[in-house]
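Structure record follows, encoded as structure tokens.
Removed: one protein chain of the complex. Kept in place: all other protein chains.
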Amino acid sequence: MTTLTDPPKESFRLSMLLNDTRYRSLTFQAVAAIALALAIWYLGNNLIQNLRAAGLNISYSFLGDSAGYDINQRLIEYDSQSSHARAALVGLLNTLLVAFLACITATVFGVIAGVLRLSNNWIVSKLMAVYVEIFRNIPVLIWIIIIFTIMTAVMPGPREFRGDTPTASMALDLFAFTNRGVYTPMPFFENGLFGSATLNWVLVLLVAVGSWYATRAVNTRATNTQAETGVRPNTLWTNLAIWLVPFIALMFIMGLAWEVPELKGFNFKGGIKIGGPLIALWFALSIYTGAFIAENVRAGIQAVSKGQTEAASALGLRPNKVMNLVILPQALRVIIPPLISQYLNITKNSSLAIAVGYADITATLGGITLNQTGRAIECVLLLMLFYLTASLLISMAMNVYNASVKLEER
Amino acid sequence: MKKSVFFGALTVAGLAAGAAAAGTLDDVKARGKLNCGVTTGLVGFAAPDANGEWMGFDVGICRAVAAAVLGDPKAVEFVPTTGKTRFTALASGEIDVLARNTTWTFSRDVDLKFTFVGVNYYDGQGFMVPKDLGVSSAKELDGATVCIQTGTTTELNLADFFRSNNISYEPVPIETNAEAQQQYLSGACDVYTTDASGLAATRATFEDPAGHVLLPEIISKEPLGPLVRHGDDNWGDVVRWSLNALVTAEELGVTSANIGEMAAGTNNPEVNRLLGTEGTLGEMLGLDAGWAKAAIMAGGNYGELFEGNIGESTPIGLARGLNAQWTNGGLIYSPPFR
Partner (left out) sequence: MADQDKNSIAFVSTEVIPESPPPARETGVVKWMRENLFSSVSNGVLTVLALLLIYGALSSTLPWIMNGLWTTSSLAECREILAGKSGACFSVLTERWHQLIYGFKYPSEEYWRPNLTLLLMLVAIAPVLFFDLPRKLLIFTGLFPFIAFWLIWGGTILAPLVALVGFVAAGAFFQRFGRSSFAVGFFGAIVIALVVWSIGGSLIPDGASDNAMLPAVPSRDLGGFMLNMMLGLTCVSLSVPLGIALALGRQSNMPLIKGICVVFIEFVRGVPLITLLFVASVMLSYFFPPDATVDLFLRVVIMITLFSSAYIAEVVRGGLAALPKGQYEAADSLGLDYPQAMRLIILPQALKISIPGIVNVAVGLFKDTTLVSVISMFDLVGMIRGPVLASTEWNGVYWELFGFAALLFFVVCYGISQYSQWLERKLHKGH
């Protein structure tokens, strides 16, 4: 009201705060800021009061204490004497592992189902429609539980491999499919060039990278020749040689051998074990999300105009070449944005691992650690922070990729 | 009115409840209901039956407390909790007492600020294996795959046991008993481990219970008991002595059958003090004189509760063992009512 008593200046009335467009947005933002601050103060104050009343405090020191529990699926060294923080890290890596695997297989399932759903084979396209509808319309939690149950019920237990007349046997004497997981032979080097197995594998990787660059150079030269003469030289044998010769030579020198899983005591020993819970969760997430991706793929393909197919056929391309060279590259631009959100969904849905006993971060940090320490607030906050970071990173990476695909548009 | 409009409206709608910080006992009396935290389903201890009635040993404790405080064993609101939610539910005041086979440990008592009012069941973690596995001791389990029901101290005991015996194992942590059992029966695990009482209860429901054996090793001490929040000693006393009343009743031979004539007065002064015909014990607790009588009539004394829910005549078939009265060589022992 003081402004009213000051006539020489341009008069400012309170109502201008609401009705004058110059000030209105400031008013609203001020109101929003005050409301936000009040809400935060109110919630924070309640939290402090409640914690004080219960005699609790917020502290992250429990992360350094020894966890005291074991984890069956781990990518890094861990035992029950390791800290809670390390247990969380094991869980984090497990989440990333299953999310990564499921993203790949879900894409494969989705593309196959999406393409087959448009197939002119009636029974196949109907079958794919049934697959898509069934998986899209039933909650993923139910699917995870059902698939886990099916797996443990249908696959033989290690016990059935034992005895004089075993009811189950190993495939080719190399692979064991049990309801505890799949055991496969593990390659190792008898006389590696380095003392450590890791270094030997790094060497193999280096050779592979070298071969890849070499074949790329060969292909580039072939393309150039084609551009000059119109005839593409046959590069198949050269490429095969570039890949195989150094690789086989290296394997021969280092003495490649296979460690075959063997039934010892209660379990198969040796070889690589892919745990049952991992397989169940991996498969469930893939097949569930695959149904959604199939729909995206179908929509993407249908978005490419029919003229493209006809033009490609008129050029004499075979149906599978039409799909690979003409339709899919164009459909990809429509498919990728929804695909990103499906990948994010897989990452988030992997938190349902607790239903099958897979030790992801929700099961370690948000499960056993939370149960044992009772530090609910701290654990849940850390959990959300992780998923948030992972989601933001994935969408950032995919957006970069999306932008690179988009650039080709004119 | 201290409550905000928002909470006023919610309370009217029955979706929120105001709980004054004055004292849990007064709150429960004002509410007319006891909020009791139980498991989401463990046969024998707490599980709803086909009619939706909660039944079990832990449920019996809840009903006894409700009867002592409110005079009505039915005045209980059972709040199912998981291993994750139980402590928050208690700390935040959503429940007044947690009777969910929770092990009394140092850190829960001291760090999480809860008061264990006593022990209603002495348990220990055991192992179950199929008979045809031919294992007779847990020490022979080197390399075995072990199914664990998570959410208790089980994981820690298991890790300690295998570590101290220097043998290896593969843990498979499962959320619910039903799923863990399915894993075990299909052979995805060689061993199932949880509290021995839970193992017995689980085995009782198998198609072929005789095909499975419990190993002799009990690898941990699991004193299970009801707990309340720190800092409300009066309420803690009410729950503690309601439990003790059940124990003392068994010791003195007071059952739900004979309590009517006992309450008329007996020659035993302790019975008289317990049942409120002598002395002012109820008044000291802030309850009426017949509190213990109501608690015992709710489901019988400790022994009756045990026999009716988990004893040898039930499918679960647990022997009294450590949970026999101290006079019979067990650990169940109540301080005197004096």
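Which chain is which? They are A and B, in the order written, and residues in each are numbered from 1.
Everything below uses one rule, namely that a residue touches a chain if its C-beta (ideal position, glycine included) is under 8 Å from a C-beta of that chain, and two chains touch if they have at least 3 such contacts.
Bear in mind that the values here come from a model prediction, so they are computed numbers and not experimental data.
Remark: the omitted chain is touched by one listed residue; of A:Ile138, A:Ile272 or A:Ala397 this is A:Ile138.
Of the candidate positions A:Leu206, A:Met384 or A:Ala397, contact with the unshown chain belongs to A:Met384.
Between the chain not shown and the residues B:Thr24, B:Thr81, B:Asn309 or B:Gln325, the one that touches is B:Thr81. Contact between chain B and the absent chain runs through residues 1-5, 7-21, 40-43, 47-50, 52, 77, 79-82, 84-85, 88-89, 92-94, 175-179, 181-182, 185, 204-205, 207, 315.
On the side of chain A, the interface with the absent chain consists of residues 18-19, 24-25, 28-29, 32-33, 36, 43, 46-47, 49-51, 53, 116, 119-124, 127, 133-134, 136-142, 145-146, 149, 344, 348-349, 351-352, 354-355, 362, 366, 370, 376-377, 380, 383-384, 387-388, 391-392, using the contact rule stated above.
The criterion applied here is as follows: only the chains that are shown with their structure count from here on.
One finds 42 Å separating the Cα centroids of chain A and chain B. Against chain A, in their complex, chain B makes its touches with residues 21, 83-84, 87-88, 91-92, 107-108, 111-113, 133, 141-145, 150-153, 155-156, 158-160, 162-163, 169-175, 179, 182-183, 186-190, 229-231. Per the touch definition, chain A reaches chain B in the complex via residues 50, 53-56, 68-72, 79-81, 145, 149, 152-153, 156-160, 179-180, 264-267, 269, 276-277, 354-355, 357, 359, 363, 367-368, 370-374, 376.
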